[in-house]
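With one protein chain held back, the other chains of the complex are shown just where they sit.
Residue numbering begins at 1 within each chain, and the chains themselves are lettered A and B in the order written.
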Amino acid sequence: MSFNPFYILPELILTAGGILVLLAGLSTRKWEAPGKIKPYSPEALALLTLTGALASSLALLWRPEVVKGVSQFGDMIAVDPMAVFFKIVVLACSIFVVFLAADYFQGIRVHRGEFYALLIFATLAASFLSAATDLIMIYLSLEFLSITSYVLVGWLKQDPRSNEASVKYFLYGAVAAAVMVYGMSIFYGLAATTDIAAIHSKLVSYPPDGSPTHIIFLGLLMMMVGFGFKISMAPFHQWAPDTYEGAPTPVTAFLSVASKAAGFAVVLRVLVSVFTPGVVDWTPMIVALSGLTMTVGNLTALPQCNIKRMLAYSSIAQAGYLLLGVAALRLSPLALPAVMLYLFIYLFMNMGAFAVVTMVSARLNSDDIREYSGLAKRSPASAVAMAIFMLSLAGIPPAAGFVGKFYLFAAALQSGDKTLLYLAILAIANTVISVYYYMNVVRYMYFAKPKSDTPLKPSFAMNMVVGFAAAATIIMLISPEPFIQMAKHSAALLTGTP
Amino acid sequence: MDNYAYIALFAVIGVAFSIFVMLLSWAIRPHRPSKVKLEPYECGEIPFGNAWRQFKVGYYIFALVFVIFDVEAIFIFPWAKELLNFKAKGLGVFAFAEMMIFIAILVVGLIYAWRKGVLKWD
Partner (left out) sequence: MIPLEWYLGLSAALFCIGIFAVLSRRNAIGILMGIELMLNAANINLVALARYMHPHILTGQVFAIFIMTVAAAEAAVGLAIVISVYRNAEHINIDKITTMKW
């Protein structure tokens, strides 16, 4: 039971910083407009906290003890490369979100201190979720993330759409968590422990013919309901479009990246550490879910005319592609790094897209795709960046999304499994479909006649954010090698090898 | 099965006893009904209107704050019970500090609620 504060420094910084921002928010005047980011404003404190946590996570990633994996809080959380990697993704996402929110809340009279405090707490929850190695900890951090997200989604109290988004997210989330915890109680009954490594050793100790496979499968299925809700997997995705559309855009961005990444972290950890080949074969289940998720996401994205709703379905489809990598986890050593690399690329391309959406909706007060007509003239830089993000999400060469998809498909093909091959073909067909709705945005920006010619002026901070995301998306295409190395380095878990 | 027999016996006795007491009090008490006696009891206040009406939202916020602090108490009871065992193992300071951190975070929540005026009525 060794306790070393260095290993959980990111979490400690987030906790302290979150409380500090909350208290600082009390002293900022109630309806003060955000304007520029001033020192001592909640925005600045939040940025400081998140950057500190990100720096300490980066410092952890290459430490030799961490590479082997360390357990903290009596085996409750693991400090291993995978956990640290997902923390980095989540923290980077939250830093983006702070910039987006500073722009979005201009002119909207809302409480800001609490918003950033809750954002930091949600980040804390997501980083605990990506490190949790105990069913209790998984449940606690998943619910912590959910509860903070419900409030963030409903932040615009006066807006009926934000209310609706929040109540739908809440009802779906609470039901999914209740089903998940029932599944967890089944595993507690089977193994008399909640530690996932101990559950695994108990489950493999059953003799092959006396193993309660059906019960194990039922429990796994019930847990996947809770996890599937977080990653917006197909049968449990219905909340996503409404919630993404109604939530404040920065929160949508947070849900689509940080929340999803943390969900994938826990899916990967549970599948790799507990359900090894001797226990239960989940590959066909994930294959089916993956195919369903990407197809449903892409087909329903086609007729959308609200850009946030379109991006919601797009993010469902992206979850389907990522699940393709998860399905190949057992058969191909490439799969885990491929999933992580894709999530890393997805972070930049999706946050970039949401940054442009935030910029436009804060200035035109609409999320209609038709509002993007002539963006190429009204704000040329944003239009170029948005085109890059759309190409990247579609997975077409001049952007990094292509590299990510290439590795995912390569992992599926390398496994040599027939069903995975069919799934990869389905994924390629889906990619072709998705080009239509991603390019639709580009078509509006470049070829449609604008309603007005007034140029849109993004703030300096927004230009920086969008530029950074676009640059990252391009750099990862031109020289993906360091990022692939990082993903390979991070594809190591405390218990269980993929 | 003996246990169930006891339970059934207690159930029968319990129901019979309460019926008996009610009948007894009905038999020996004087009957003088008046309008005031038939009104629902509301801490001495004179009730008005229907119960299905809008309540001040302050009630809900009070209730929400109460629920949170009420439930947090269930962590403190096991801790109090186990603290001496921890002390015997030489982890007394550790266990004590952990609970203090927990309570400190709760206090931050309370300060927040207080500064937001949740604890003020009107």
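Note that a residue touches a chain if its C-beta (ideal position, glycine included) is under 8 Å from a C-beta of that chain, and two chains touch if they have at least 3 such contacts.
All values reported here derive from a predicted model rather than from experimental measurement.
For the chain that does not appear, the touching partners among the shown chains are A, B.
Looking at A:E43, A:D80, A:E114 or A:E245, the residue that reaches the missing chain in the full complex is A:E245. Only one of A:H111, A:H200 or A:R309 touches the absent chain when the whole complex is considered: A:R309.
Of B:A8, B:L24 or B:V67, it is B:V67 that touches the chain left out of the display.
Residue in contact with the omitted chain (choice from A:V79, A:V181 or A:A385): A:V181. When the whole complex is considered, the residue among A:A16, A:A192 or A:I478 that touches the unshown chain is A:A192. By the touch criterion stated above, the residues of chain A touching the omitted chain are 135-136, 139-140, 143, 146-147, 150-151, 154, 157-158, 160-161, 163-168, 170-171, 174-175, 177-179, 181-182, 184-186, 188-189, 192-194, 241-242, 245-246, 303-306, 309.
Touching residues on chain B toward the chain that is not drawn are 57, 60, 64, 67-68, 70-72, 74-75, 78.
Operating definition for what follows: only the chains that are shown with their structure count from here on.
For chain A in complex with chain B, the touching residues are 19, 22-23, 26.
On the chain B side of its complex with chain A, the touching residues are 105, 108, 111-112, 115-116.
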